[in-house]
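With one protein chain removed, the remaining protein chains of the complex are shown where they sit.
Let's look at chain A:
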Amino acid sequence: MAQLQVSVVSADREVWSGPARQIVARTTEGEIGILAGHEPMLAILSTGEVRITNLDGTVSTAKADGGFFSVEHDNVTILAGQAELV
């Protein structure tokens, strides 16, 4: 199955990167779910919370307040000045 390649980056380091099955993020327009094969997209995160469904089905959450969210060719980048995995 196709999978997403996710990286969470903050200004001073790459917080996390790895493969994932699905990503759910809340943008300023509303919640959006991303699966592999999604069209390229650039969005502003509103609450900054992003839920990442790992390949084994567990869910991890990244916090990225005032951050961005970009999707292209199954590469997802979540970036913010301060980002962390919770």
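Quick notes on this one:
Keep this in mind: contacts are C-beta pairs under 8 Å (C-beta built on N, C-alpha and C of every residue); 3 or more make two chains touch, one makes a residue touch a chain; residues count from 1.
One rule holds for everything that comes next: contacts and distances are computed from a predicted model.
Entry comment: the absent subunit's protein name, as recorded by UniProt, is "ATP synthase gamma chain", drawn from "SRPBCC domain-containing protein", "ATP synthase gamma chain", "CoA transferase subunit A" or "ABC transporter ATP-binding protein".
Not every partner is drawn; the one left out touches chain A at residues 7, 9-14, 27-29, 32, 39-44, 66, 68, 70, 72-73, 77, 79, 81-82.
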